[in-house]
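The structure appears below as structure tokens.
The complex appears here without one of its protein chains, the remainder shown in place.
Order of writing sets the labels: A, B and C. Residues in every chain begin at 1.
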Amino acid sequence: MPGNSFGSFFKVTTWGESHGPAIGTVIDGCPPRLPLDESMIQEALDRRRPGKGGITESPRKEPDRVQILSGVFEGMTTGTPICLLIENKDARSRSYDAIKDVFRPGHGDYTYLKRYGIRDYRGGGRASGRETAARVAAGAVAQVLLDTCGIKVIAYTIEFGGIAARQMDLAGVRGNRLFCPDPDAAKTMEERAREVRASGDSIGGIVETMATGVPAGLGDPVFDKLDAELAKALMSIGAVKGVEIGAGFKAARLLGSQNNDPITPKGFLTNNAGGILAGISNGEPIIARAAIKPIPSISRDQDTINTRGEPVKINIGGRHDVSAIPRIVPVCEAMVRLVLADHLLRKRAIEIHE
Amino acid sequence: MPGNSFGSFFKVTTWGESHGPAIGTVIDGCPPRLPLDESMIQEALDRRRPGKGGITESPRKEPDRVQILSGVFEGMTTGTPICLLIENKDARSRSYDAIKDVFRPGHGDYTYLKRYGIRDYRGGGRASGRETAARVAAGAVAQVLLDTCGIKVIAYTIEFGGIAARQMDLAGVRGNRLFCPDPDAAKTMEERAREVRASGDSIGGIVETMATGVPAGLGDPVFDKLDAELAKALMSIGAVKGVEIGAGFKAARLLGSQNNDPITPKGFLTNNAGGILAGISNGEPIIARAAIKPIPSISRDQDTINTRGEPVKINIGGRHDVSAIPRIVPVCEAMVRLVLADHLLRKRAIEIHE
Amino acid sequence: MPGNSFGSFFKVTTWGESHGPAIGTVIDGCPPRLPLDESMIQEALDRRRPGKGGITESPRKEPDRVQILSGVFEGMTTGTPICLLIENKDARSRSYDAIKDVFRPGHGDYTYLKRYGIRDYRGGGRASGRETAARVAAGAVAQVLLDTCGIKVIAYTIEFGGIAARQMDLAGVRGNRLFCPDPDAAKTMEERAREVRASGDSIGGIVETMATGVPAGLGDPVFDKLDAELAKALMSIGAVKGVEIGAGFKAARLLGSQNNDPITPKGFLTNNAGGILAGISNGEPIIARAAIKPIPSISRDQDTINTRGEPVKINIGGRHDVSAIPRIVPVCEAMVRLVLADHLLRKRAIEIHE
Partner (left out) sequence: MPGNSFGSFFKVTTWGESHGPAIGTVIDGCPPRLPLDESMIQEALDRRRPGKGGITESPRKEPDRVQILSGVFEGMTTGTPICLLIENKDARSRSYDAIKDVFRPGHGDYTYLKRYGIRDYRGGGRASGRETAARVAAGAVAQVLLDTCGIKVIAYTIEFGGIAARQMDLAGVRGNRLFCPDPDAAKTMEERAREVRASGDSIGGIVETMATGVPAGLGDPVFDKLDAELAKALMSIGAVKGVEIGAGFKAARLLGSQNNDPITPKGFLTNNAGGILAGISNGEPIIARAAIKPIPSISRDQDTINTRGEPVKINIGGRHDVSAIPRIVPVCEAMVRLVLADHLLRKRAIEIHE
């Protein structure tokens, strides 16, 4: 298991570096006879692309057009591996010569070299956020499977640069560049983003993902609990440093009588559990939150060393995203979809149909 | 992959229910020629057992003696599967008749039934905390492998019932029943535990695990990042509702210039990364925190339903642990050990020895 | 994947050495609500035990009583791991001192040492045929799942010491010690066995396994074809040196017009395919044959070396089985059951129920 695959039954492998000819994914285990065409995947990819506003301004312009290379015949999945390819159109590697011999703080430059004894220094190589485009594409395929059961997944920004959303208008989430469910907070957040950008710095926040329509009974004890899989899925996104389910860290300060969700004939009265009990879904909405660190590329002097171990200063000039947040929102959705699709198939495998 | 195994190369499978004849684990992939006998495992198990103090007072008395059934010959591992068995000596199932037809709030009773269409109602069956004894045993074997590289793992309580540790005296962690690195805070915590117990309620907290001596270069991108694996490992413990690495959720409020750890010829100046960059260890101590919810069994009336869907009240009388915390500390250590042992072997597999 | 597990969804791990305290298996992924008790497993184990006749006369007397340690509650599987344990009652290791420092020809003594740098020299340790008792136990559990679909698996000896069965009386297979479907050939075979035994030598043969009632559509292209999995399953039995499906090696000499099985509205007219086309079952009986080598322990002088690399003679005295055949017949059945159980669940996972 060399690390580039996710899932056991709905199994997704991503490949590709930020500056190679293309990136992509192979999905093995997708059930047959699901409707699928490129437009269904493209829609998710388009949401992940950098916008024109004040938060994501990567100088790189990628159309991110997905091609289906296999596994689909006459608009339907066939049960064979689905290979999706996205070409890298704007991978100018010359701009990376300045960082070739320097370890950027907060990046994987140093650790990749320690892991492999070699690194692709052009824009992070495999560690680049660009890899997540392949995840988003795979997640769109997973959603087609989830659609057959009425499962919906939505992610949104509940905190950004210390500013919290106070309303939960999920219908409006896609109406602002930060995917924030509170339009007023969204404005303050955008302002904060502009300030931080002006200072050459970067900023993080918290993204919440909610899955509704999840039937009770998904999740595999003991190690592959649904919450354990969600934690892995979200933490595998480069910028994520924390994950919590339901009440999360707050549960650590509650009494049992406060934290337990009472059960009634109509369902659970509260949802501190975040929809998961003993690692198995209980039919309530699944709630997972991810803490996003500020992106490490900043236009300010930082202390670091070069590959010869000498101290140097680095200032990563040029235009950069001020925060990973808006681009990570669709990635969170994608990862939650992958977990749910996998566990849906796991459950089906052992169902006895009487 | 049906969910009861952890790890790819150092692969641990646990089995057993709280009220069956025994629980245990099979470890497949442990390198040969490591010294191993039962006493090395027993020591870890003994730390997990309920104490006599005010926090864990399970009425069940289990000696938890481990037997090595395979994989060890003349005091050395042979490279073949190591099966460890712990008998259940005190599994009186008659005491569970009262809850046979009722779903306990906060427990897996309802979800296991939804998952499998059947449940072992005696004390939680497979979902019982008792399963973690097998993890602790497996973790002790992993530690033998880690010892060959000088890797040490220690877990401790940094918050309990809202009371935070303010000192970090790691040498003293095993000197109090809460495994708290702050002896003064430990006393206040024990007081709080007594209060909560008197009210028939329960309480949670936060456990931090630190691994030192971890060489740079452990961790498999993209999905099997070291932090992603740690998140899964810790979240797979029943009572855990949140996991964070290094600065964790705090990183969501920092600027990039604050959160990035400057690099110097002597190493990293700070450790907001928690020892992991781009999913790979950077040589600094690995820091992971887990939020522990209050245990759901409380001696107070709670609303719930029975298996016929009718509303009922439940009051889980008798003596119960007031918190899962002390018993979870060695389980956190065990899970972190399993992750590190697995990734140590993963790294070795691709090393080219020149 | 360290090698002691088989199957992805119906996953079987065996553990234990021939001279340790016990051997056993953990089955993870068995569907819940299947009837299971120890007697259902014991029946298969009893058929594998050495008989009193002229072929298998191991001096070791093992009752091979199986205990279910987990995964079954009130006579039904619960969906949790099923641990089965068989104690080694008669593991006298003193008798192995003579071979401690010598590599027995045809055994794994030399290769295990090369693999692990250590070996358990007592009777082959993990490489002992005794390990297959755990497989037979697991196979009996798999059969309970197959029973729910009407799948039957039977193995029988079609050649022994060069003597071929000429009748196919499958009802009579269990009526002779060699599990031969031709009672007349069985007598000649037993005579041959006595001759070979008298000369201190050993002998092999060919075991065929047939699975009936297998629905069309089992098998996972491309690498996990049903025939590929059967080949692996059977070749993983220590004494097996060849595997063929349907016409097998004979197909290499047929014309396409002879080898193709014509299809009619009532089914296939012939079964050269052995029930498998493009790696997927076609509804016809599945036919797999395994070539069994003569067991390597013989009471004749053989040239070998000791662990210091010096040439020595070895004569493995005492009573030994003259052939592995009769004991391997139930093991072939078990392995085919494991493959079918696994693929049954794989198929269910992706079935869309309309």
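What we mean here is this: a contact is a pair of C-beta atoms (placed from the backbone, for glycine too) under 8 Å apart; a residue touches a chain by one contact, two chains touch by 3 or more.
For clarity, every value in this text was computed on a predicted model and none was experimentally measured.
Undergrad: Would you mind listing the shown chains in contact with the chain that isn't displayed?
TA: Within the full complex, the chain not displayed touches A, B, C.
Undergrad: Which of C:I99, C:A127 or C:V329 touches the chain that is not shown?
TA: Going through C:I99, C:A127 or C:V329 one by one, C:A127 is the residue touching the chain not shown.
Undergrad: Kindly state which of the options C:P32, C:G71, C:G108 or C:P326 is in contact with the chain not pictured.
TA: Candidates C:P32, C:G71, C:G108 or C:P326; residue touching the omitted chain: C:G108.
Undergrad: In the whole complex, what residues of subunit B lie against the chain that is missing from view?
TA: Subunit B touches the missing chain through residues 1, 8-9, 29-34, 79-80, 148, 221, 345-346, 348-353.
Undergrad: Of the residues in subunit A, which ones touch the absent chain?
TA: Per the touch rule, subunit A residues meeting the hidden chain are 1-5, 8-9, 11, 13-17, 20-24, 26, 28-29, 32-33, 67, 69-71, 73, 76, 78-83, 85, 115-120, 125-126.
Undergrad: Please identify, in ascending order, the residues of subunit C that touch the omitted chain?
TA: 1-6, 8-9, 14, 103, 105-108, 110-112, 114-117, 124, 126-127, 131, 159, 161-162, 196, 201-206, 215-225, 227-236, 238, 241-249, 251-265, 269, 272-274, 276-283, 291-298, 300, 302-305, 309-311, 346-347, 350, 352
Just so we're on the same page, only the chains that are shown with their structure count from here on.
Undergrad: How many angstrom lie between the CA centroids of subunit A and subunit B, rounded to a whole number?
TA: 26
Undergrad: What's the distance between the Cα centroids of subunit B and subunit C, rounded to whole Å?
TA: Their C-alpha centroids are separated by 38 Å.
Undergrad: Determine the centre-to-centre distance between subunit A and subunit C, using the mean Cα coordinates as centres, and give it in whole Å.
TA: 46
Undergrad: On subunit A, where are the residues touching two or more other chains?
TA: Only 1, 8, 221, 346, 350, 352 qualify.
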